[in-house]
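Shown here: the complex without one of its protein chains, the others still in place.
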Amino acid sequence: MASNVDERPVIDEEAYYHDASLGATWTASRTAVAMVATLYGGLAFAFFYLQSLNSNGQWNPNHMTASTIIGTTIMVLIVAAAFVNYFGARRLRRGLVVDWQVAGAFAALFVIVAGGLQIWELTRLPFQPSSFGYASVFVAFGPVNALAILLTGYGLETEVMKSVKIKKKAIADGGLGLSSLPIAEQFRANLDGISFFLNSFAVITVVFYVIFYVVA
Amino acid sequence: MALKTEDSGSPAAIARKHGSRIVAIWFILSLITDLVVWFVWGPHMPPGTMTTSAAGQQFDFKVLTVMSVPVLYMVWVYGAYVIVKFRDRGDHEDGYYMKGNRKTQALWYAVTAVLVLTLAGFGTYELVIPAGAGVGEGPSPIWKPADTTHMLQVQVIAQQWRFTYRWPQFGGMETTSLVLPVNTEIQFNVTSLDVIHDFWAYQLGVKADANPEVNNVAYTKTQQTGRFVVRCDELCGIWHGAMYNYGKVVSQSAFYQWATSMETQNAPLTKLLPKYSSVYVPNDNVAGGQYFNG
Amino acid sequence: MAIDMSQSTGVGQSGGAGGSTAVRWFARGNIVSATILGAGGWFFGHWWGNVIAGHYASVQNSGTNDVSWLLGAIFATVAWFIGLGALNHPIAKLWGGEAPMPEKKDKYSLWEYFSYSTDHKVVGIQYLFAMLLYFFVGGLLALGIRTELLSPTYHIWGPDTYIEIVGEHGTMMMMMMTSVIMGPFGNFLIPLMIGSKRMAFPRLEAVSFWFTVPAFFFLLSALWQGGFQSGWTGYAPLSIQGGVGQDAYLFSFSLMAMSMLAASTNMVATIINFRAPGMRWSRLSILTWGMITTAFTMILSVPVLIDGLYVMGMDRAAQTSMLYGQHGGSPFLWENLFWFFGHPEVYLLALPGFAMTTEILPVFARKPIFAFKTSVAGMIGVATLSFFVWQHHLFASGMNPDMRPLFMLSTELISIPTGFLYLVGMGTVWRGRLRFNVPMLFMLAVFFNFLWGGITGVYNSDVPVDALVHGSFFVMAHFHFTIMGQLMFAVFGAIYYYTPLLFGIKLSEKLGKIHFWTMFVFFNSTFLPLFIVGWLGQPRRVFEYAARLQTLNQWVSISAYGLGLSLAFFVVTFIWQLVVTRPKSEPNPWDSRGLEWQVGIPVPKDNFERIPVILSSPYEYGNPNAGPMADLTPSISSVGSDV
Partner (left out) sequence: MSKGARAGLVLVAFAAAIGLILFGIFGYLRTSPPVVSAVPAATQPNTVNVTMQVDGAVGVGPHPTWVGYWIQGANGQYKQTTLFTVPVNTYVHVKLYEYDSGGALRNPYWGKEIGTVGNAITVNGQSVSLVNSYAGNGVAHNFDVPGLGVNVALPGVNGEAKNFCEVGPCNPSEAHNLIEFTFYSGKTVHNYRWQCFIPCGLGYLNGNGGPMQSIGYMAGFVEVVK
């Protein structure tokens, strides 16, 4: 092998692995959604299973829920973040980088605030963890949800910071939204991944809003 | 690649030559073993025939073994033949180039599918017809014995780490011993006062998890007298391994004698017991049971 | 998001600044810095937990504080990863930066293997030794169990210690061994097999390994904290009743779950995206197929395990009441969550074993894999069906009796795709030229052992027979045949097969054969009688049993010692040859066509000088017209037709 150092044209390795890593980003974001959906699915199962068993009539005897106002705010913030990011990303594709940066920053802010609210909600519950079935499942759901929201916020925040950091490198090539530089393509692949995750997470949030504040 | 002379000929002919030998050995061995399993070993298989459900389990085990023997031999005979016949003869040649055989594959899919579906059908029949095959069916059983009028009710209460039994037809008395009348339909109502246990009356062919706050019903019909062992079959803590006791199936008259004498003897104790119920919920907030802070 | 999506190439950024080598090691992150920080994290979390929960009535009465244990463990784990430097990258990303990724080297010092490394070959070797360590610790615990069972009445261990040992053995094996093939062989070989110079997410890969280390130590620590009384299945409410050892169980199992998720994400992304040109799905090696199937199964089942363990942890520490009745919970919830993961989990153990067996078999049969598509379909079929069978563990539980015929059917259906393994194996050896080297012996043993496991699996799925054997030693023997008899035999075969590639060393055939034959005989002699023991009515996890079963149990215990000695023989000869005698191997000692064997020994730092172009299947043995599997020094023209 080592003797084979002639000047034959070979596969453009950089391009090959660049494409592969774009694909890997795509795959990983889908995988992440699958994992988070399964994680939440397990909690939804716990919810509906205990609700249907209603052991000792202790599922939710007084039909209490956690604070609906806070819950609704969390849900609205996440859905809003998804929309803001979605329209921002569309404008990015038209070359308007700053528009997305503002949108992304707001989306990150919304999500992080939602995470904070989720933690705050846990500190002001109208019940004890052991009070009844719904209470238990909610107390379990809260920290998971807060963690997932904050990690989503982290993803958005890192993406915004990345765009700030590498923006200049792509200016000559049409900006981050249009440039065909590997660094810009990688950035857009990451953004696609994060957007896909955020959008899916918004759907999950709506579903769990319905579960914890409407069905209960 | 280079085949030895005795292996020349069309692949189909070679397959027929080796295949017919394998099939012949396989068939003879399977037949002999199956006959032995069915007629010699089968009648002595655990858990015996003390009850209908035990007999059913014995029968199922026997049928599955008879079906397994040819499968075992198929792999063994084939494997042994191949190891002897198709080994490297020191020339480091490669084998016959073949990536599949549609007929063989189709046959395999068909046979395994038929076998599996037959077994599932057989298992379902053996589960449904003998009223749940002695397995716990939960609080509202769907497969019941035909005749439920003269059924003896026995409540099995598992607690860490002993079984006790309550007899609603005998004044709701509670005992540590389990005595049953022969030729009687029995309904076991299995429940627990704490963690999950499992009531396994081995010779009776009855197995049902004892879940807290759940009544798990299992049916069987005794048909022979004798001694049986009851073991806990779900890990329940330190004394799980020691959680067993023995019971007896006795004649109906002996049973009634035992039961009525126990009823009188235990009358003062029975008064202290909670009212008979399908499940019991001991209060965790008294005695040393406190676990909650709220 | 937790997923590291950046693809840093790290070109031109060599790790660490100047200073002495000791300082550089420390800055790079290694087991020492991680342990020191982890210990600090433990004490901080423990202290904080005492501040929070020390005054709770339940804590003061019981004298055990689950909150402080769990907080200690959480902080210890985070600090452990800080100490490893694993968090440098995620933290740098907060302001848009990237942590440097150290460059690969041709040869690593021994110390590198105790450091945080993103080279897939280093991770593979780290995994190999770690998994062997975990396996042998679990094996020693098994000998502890067998020693107790020498006598039905005399007790070597206290009954509480005995249950600790049983639970510890079960959990160690069931949770750590999920990675016994994907960890060492998946990480080391997959890039070589798909013709890639790298993994998609090297950092995730490294993290997946470093999760297993605290998982192991936390799990082992349960032994000197009262253990966990509930076995590896952790049934509630017994698991809620236990002491802090139970926290160790749930926490370490969660860490292992994280490891599985990280590893499988990396595996899926790599296999889908990093295949070399011409590496069509039909040319993918069967091990790669096994890895991607396993990875997908992990992705869809492991989060449910995390849910279950988390629910248990909340019930224990935060006093929610999901797993016991009085306050609106139900023990059935745990049984469902656990087995919804638990049944796919046994295939997470079995599938890589199948794949490894099918991978190695054709090399020694000198024939292509028979019905390649069927073997792939078999693995995918097993993986898919495994999500629909979990209630067969609960036939006696009293839940959903009306569903039993359905679960009986779905369970028995699994034997169709499982049977494909036999079709493929038997077809592959048909008219082959079998070479009985040590790896081949192990692969043939897999077929012998798994047959027992597979056939008794049908017994277990039949509800009336399950009424007899559920929870008994019969079931225990069944899954030891499918897991130890199948997976572990495949692993040992793979170790003999791949040591030339991993270490440039060819293990002695003679010693290997001694190891194989003793292991094979003693394994069967240990576990075959256990079918009878269970059938005659001995429940699992007991320290007392019927006197009439003593002879059988003693036979089994003595065979188990034989098995232990055989494995000890392996350890001694393996380490001795690896460290002391070092018998050199030629580059492709088994005449394999596999791409992984074409790169030379030792494997170059980038695996391939150039991205290879794949020309044919790796299994074209006996095909006179087959060219090499790949062009390792391709020009553009050879790519054109295929991409």
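In order of appearance the chains are A, B and C, and numbering begins at 1 in each one.
To be clear about the criterion, contacts are C-beta pairs under 8 Å (C-beta built on N, C-alpha and C of every residue); 3 or more make two chains touch, one makes a residue touch a chain.
Bear in mind the structure is a predicted one, so any value in this text is a computation, not a measurement.
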Partner chains on view for the chain not depicted: B, C
Option from C:Q241, C:T357 or C:S415 whose C-beta touches the chain left out: C:Q241
Per the touch definition above, residue among C:H155, C:R435, C:K513 or C:K605 touching the missing chain: C:H155
Contact residue for the chain not shown (choose from B:V75, B:M98 or B:I238): B:I238
Hidden-chain contact residue, picked from the options B:M151, B:L193, B:V229 or B:A254: B:L193
Interface residues of subunit B (partner: the chain not displayed): 157, 159-162, 164, 174, 176, 193-195, 237-239, 242, 245, 268-269, 272-274, 282-284, 286-291
Interface residues of subunit C (partner: the chain not displayed): 57-64, 140, 144, 153-161, 165, 223-224, 226, 229, 237, 240-243, 324, 572, 575-576, 579-581
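Definition applied: only the chains that are shown with their structure count from here on.
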Comparison of A-B and A-C (more C-beta pairs in contact): A-C
For subunit B paired with subunit C, centre-to-centre distance based on mean C-alpha positions, whole Å: 30
Whole-Å gap separating subunit A and subunit C, where each centre is the average of the chain's CA atoms: 30
Touching two or more other chains - residue numbers and ranges from subunit B: 213, 281, 292, 294
For subunit C, residues contacting two or more additional chains: 319, 325-327, 332
Subunit B contact footprint on subunit A (complex, rising order): 55-56, 128-131
Partner subunit A, residues of subunit C touching it in the complex: 1-3, 5-7, 90, 93-97, 196-198, 200-201, 261, 264-265, 268-270, 272-274, 277, 299-304, 306-308, 310-311, 314-315, 318-322, 325-330, 332-333, 336-337, 340, 599-600, 609-611, 613, 632-636, 639
For the subunit B and subunit A complex, residues of the former touching the latter: 213, 281, 292, 294
